[in-house]
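The structure appears right after this line, and notes come after that.
As you look at this complex, bear in mind that one protein chain is not there, while each of the others sits in place.
Here is subunit A:
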Amino acid sequence: MTTKYTKDHEWVAVEGNVATCGITAYAAEQLGDVVFVELPNVGRIVSQGDEVAVVESVKAASDVYAPVSGEVVDTNEALADAPEGVNEGAETNGWFIKLKLTDPAELDALMDRAAYDSYLAGL
């Protein structure tokens, strides 16, 4: 399994042709306490960079962008009742959506962990 990261602080973990996506621990920490997550309907087709979900903290709403193009094949329904799951496990149980990849080549342009860490260090 490969995990890649975007400059907007989304992560995407790829297994076969399915990518699990979420926001990074850094993003969750910056947002603070997550109180609501709005997820897309299964079956929606998204292009890389589309607004695919919304994450809301006490103070503000933030868009989550599709890190890669694909079809939404699953969403993390546990977040509906327990949005704090995003803070507790942003890069594990706090995943947002699973996408069936339509253009796996898009992954090549995303950052690996080392690159993302150095990107964070420069912020």
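Observations, loosely collected:
The criterion applied here is as follows: contacts are C-beta pairs under 8 Å (C-beta built on N, C-alpha and C of every residue); 3 or more make two chains touch, one makes a residue touch a chain; residues count from 1.
Convention: contacts and distances are computed from a predicted model.
When the listed names "Sugar ABC transporter permease", "NADH-quinone oxidoreductase subunit N", "aminomethyltransferase" or "Nitrite reductase small subunit NirD" are checked against UniProt, the chain not shown comes out as "aminomethyltransferase". Within the set A:6, A:57 or A:76, the residue that contacts the chain not displayed is A:57. Subunit A meets the missing chain through residues 32-33, 35-36, 38, 54, 56-61, 80, 83.
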